[in-house]
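Have a look at the structure that comes next, please.
What you see is the complex with one protein chain gone and the rest in place.
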Amino acid sequence: MIKTKTLLMSVGSVVAAMTLSAGTAFAGCATDGMPGSMDRPGGFPERALGMVVPYGPAGGSGQVAQAMAQAVTELTGVAINRDHKPGGSGTVGMTAYLATPANGYTVLEHIDDASSAHALDSGRPNPAEDLIPLVISQITFSQIYIRASEDRYTDWDSFVAWVKAQDGKATIANVSKEGSMERINMKYLTDSTGMKIQQISFDKGAPRYGALAGGQVDALFEQPGDVRKFLDSGTFKPILTLLHSRPGAFADVPSLTDAGFDFEPLLRFRGFYVHKDAPADRVEWLQWAFQKAFCEKSYQDFNESKYMNLIESFRDSDGARELITATIAQYRDVYKQLGMEVK
Amino acid sequence: MGKLRLGHICEAVFWLALAAFLYIESFEFDRGIEIYKFGATGWPRALLLLVAVAAIGQFLFQFVAGDKATSGTVGAATDDGAEEAARQSGHSHFRWYFSTFCLLILPFLYMRAHDLVGMFLELDKEGIHSVKLIAAPVLLFVYLLLARGNHVGAILTLPLFFAALLEDLGFYSMAPLFIVGVTLLMGERRPQWIALTAALIMGALLFTFVSLLYVGLPTGNISPFYDLSHWIVTMIQ
Partner (left out) sequence: MDPFGNFINGTVTLFSDPLGILIFFGGVVGGMLFGAIPGVSMLTLAAILLPFTAHLSAEHGIMLFSVIYCTGVYGGAITAILFNIPGAPENAPTAFDGYPMTRNGQAGKAVGAAVMCSAIGGTVSAVIMMAATAPIANWAISAFGPPEIFALVFFGLAVAATVGARTLWKGWLSILLGLMIAVVGMDPVGGIERYDFDMPYLLAGIHFIPTILGFFAVSEIFVQAERKATGVYEAPKLSVNFPSVAELIAHKFAVVRSIVIGFFCGILPGIGATLAAFMGYNEAVRWSKDRKAFGTGKMEGVISSETANNAATGAAMIPLLALGLPGGALTAMMVGVFQMHDMEPGPLVFLNSPDLVWVVFAAMFFANLSILLVGFLETKTIINLLRIPFQFLAPLILLLATVGAYAVRGLVIDVVVMFIAGVAGFFLRRSGYSVAGIVLGLILGKIGEQTFAQAMQMLHFEWTGFFNRPIAALLIVAALLTVAGSIYSAFFRKDRQ
């Protein structure tokens, strides 16, 4: 079902997974080698596709869904109607998607939340097995931010020293979901440094950033694409990159290796899926459309604007399964260590 | 018994029972959160305690003063019409409440039909669809039987029925039936007026929302309703 060519490419992309590009742009795009057009199997799709997005239109998922839908339409001329069903960290959208007919006309956008949800409760669908990943089109890492004007500490080392001196009274803004990528990474950090810091939970982005800007908290845990405006304006500055090497755009920010940590950080990824029992020829067409659309100029520009070009963001179906399976295993390990109830 | 009526006792029992039920249910999610001392249950349990306090306060107040309003509350004299309508209807005896309750439970039976059947039979996706396709007309028939004796109860229940069917059967198929049902319940008997109302409302809604604004209304998930919905959407977009 999956062509040899894409298979070969996926091996390449897995190898490239953790390698970082030196500059901001890759020499070529991952699916440049794919054919520029593909016959519609049995006329499919005869009408507009639907895309269930389990998050609101304005957030990271809403934006990537919009950009990918636009790129697929540019490539194939098929319209995509997005259907936002936010809530329950993606659970609501997933449930609604699984209830739709498996005829290939409806696809799903989802993020790594689906993997961590399955890791915690195997009754929840496994995105690598209960769905077919069409493409993963965004992979990114997290950073720790402080106010650029901060003078109590100015870099990672002075920050850790200051936090330790506060005896648990220092604060950092983070998301409000236990067991999420953000909270687990934070757990790794506090365990590795031995510092005690009070996390303050914010479920929405804007108040979280406002809290750092307004001096309500001492630091912020976030991904660079989400706070790019604050970085460009010089309001926030990163003091630690949660990767083992330094991406080009943040060459002067210490990486985990620089800071002396050896844990494997969890990544944020966003991708597109279809029902596993959708007709195979339709799935093949969708895989072509979504993977090829990744290299449309509009989509590449979008990813660049979101700092999504700093590490390789592309995975085809097999690469996606590999990433998801590895991610689930890692989450499950951490949850067990934390003593959380894994079902 | 002071100035208490049976209704006041029911009211107090309702609030206390609600608070007790939700308190017991809160043990379902009684897990600690590493970074937050009060956990997930602290806030709701504090609120439930306040509910109980307010319900007892209200009960004691009614014991002393009956249905009077307290001073210092703004707009307290406001009867927005609901209380007056209730008095005029005379729908305040136990039998009416009971038959209304029976009617209101029907849509929820539909929503849970596949779980109920699922206790006895293994159901796949197809099986669930069949159960729903059978449950809908059966419960609708029961509704019609009960509705004969309880006009207002029937009015309260119909929209819930409509909402319960939306997920599976879709807006496009159910809305025209709903319009006919509501118009009939409101006392209109002339068929041509009912048909005209249904046609006008559906036409206006589909034109504005689907054709002009591309709002995706629920299409349903069960064939043939799903296919009919998509056929209509493709036609008018």
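Just a few scattered comments:
Letters A and B mark the chains in the order given here, with residues in each chain numbered from 1 onward.
Assume a residue touches a chain if its C-beta (ideal position, glycine included) is under 8 Å from a C-beta of that chain, and two chains touch if they have at least 3 such contacts.
Bear in mind the structure is a predicted one, so any value in this text is a computation, not a measurement.
From the options B:Lys3, B:Arg31 or B:Lys125, the residue with contact to the unseen chain in the full assembly is B:Arg31. Contact with the omitted chain, checked across A:Gly210, A:Pro254 or A:Pro279, is made by A:Gly210.
Residues touching the missing chain, restricted to chain B, are 7, 11, 15, 22, 25-26, 29, 31, 33-40, 43-44, 47-48, 50-51, 54-55, 57-58, 61, 65, 67-78, 80-83, 85-86, 88-91, 104, 111, 151-152, 155-156, 159-160, 162-164, 166-167, 171, 175, 178-179, 182-183, 185-188, 193, 197-198, 201, 205, 209, 213, 215-218 (touch as defined at the top).
On the side of chain A, touch with the chain left out of the figure occurs at residues 56-59, 62-63, 66, 82-89, 91-92, 94-96, 168-169, 171, 176-180, 198-203, 206-207, 209-211, 213-217, 229-230, 233, 235, 305.
By definition in this document, only the chains that are shown with their structure count from here on.
Per-chain CA centroids place chain A at a distance of 39 Å from chain B.
The touching residues of chain A, counted against chain B in their complex, run 47-48, 50, 81, 83, 99-101, 178, 198-199, 201.
By the touch criterion given at the top, residues 33-36, 167, 214, 216, 221, 223, 226, 230, 234, 237 of chain B touch chain A in their complex.
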